[in-house]
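Of the protein chains in this complex, all but one are displayed in their positions.
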């Protein structure tokens, strides 16, 4: 079995250009290291991270809420339509060894909570504040440093 | 079909006597009105609310994380073992018309987030603070008042 | 906790008058004994069994594929919208101590298979033939006799 680290990147389905760039940079660093990017497969942060990862030659797994594969963004290499709606959030968490939250709304908050409940590390970058257990950082580089310590 | 209101009560599986009493009082008010109590079926806040509801002659539905029915607390009338682990949290949300969060840890936070994501009202009583969207109150009576407005 | 037997009745969402009558009779016998009827909450066999059960004063749990409670048939006392589509079939199985298959298509076949996989008794009445493991009978009375032996 592939012993690569699976990094879940969770965040808003729509985001500012600045957040997009941050997520894309993070995705690039993930792909460069041969880690596998896990995400919800849609737009915004999910798309940006997948784009960066693929640009670095990396692998991306998109776990989709709907039952149609073609709802995945163009940078998803393996698209898994689940038909579970927000139920797929739990699968994003279970598929990931570590999660990075970038911005995000209630869906992201549910993933943060499920990850912390499962005892998985959650790194936060400009996301939900004051959640005990999140390891807050300020840059993609710091995210990578943190992940390398778990690895 | 039964047109009763389904009230989800979510909260910690272990709690103080004071919190237990609060949840039990709330459960009693729910049962008294013929509303159906939905919860995760285990101990702490879930047990207290179910106890209060049954004492008022009400109906309780416990949606369990495990696959054994006998993990339900003694006040659950209908026990549904799901075998989905924390995946059952989404079902608690989907089964409820309105949710009340009392204290609680990460599991409760995931339910709050999933409920708000689904656009369902979430009433908070001594629970996760500073979550935008939660309607914070201070007593079981205020919870009931709020629910009666949605009803 | 309620130690009642939970009987899952699975079958086609549309059926002939004869099959409807059979399922209704079975539901009546289930309700009469204080057993809890579990089903998929929709029409045909599910509705007929729930109708019979309610007519005998019994309790009915409908585990719905969609996310709207009002898709339940009028004889469902506790309606659980799951939003999981056919994923709810597994929950019908997990909620039941014993299952009875009456007629049915592919959805029913999936429930039969999941129940047998879980080691639960499956009683078949005019349903999928030649499935090893199903205990085939010819009348609702024989179903009840079989369940009483497990009980």
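Lettered A, B and C in written order, each chain numbered from 1.
In this section, contacts are C-beta pairs under 8 Å (C-beta built on N, C-alpha and C of every residue); 3 or more make two chains touch, one makes a residue touch a chain.
Given the structure is predicted, the values throughout are model-derived calculations rather than measurements.
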Omitted chain's touching partners, listed by label: A, B, C
Residue numbers in chain A that touch the chain omitted from display: 1-2, 6, 36, 59, 61, 63, 67, 69-70, 72-74, 76-83, 91, 94-95, 97
Residue ranges of chain C at the interface with the undisplayed chain: 86-87, 89-90, 105-107, 109-110, 112-114, 116-118, 129-131, 133
Residues belonging to chain B that touch the chain removed from view: 67, 83-85, 87
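By our rule, only the chains that are shown with their structure count from here on.
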Rounded Å distance between chain B and chain C, as computed from the means of their C-alpha atoms: 27
Chain B: positions in contact with at least two other chains: none
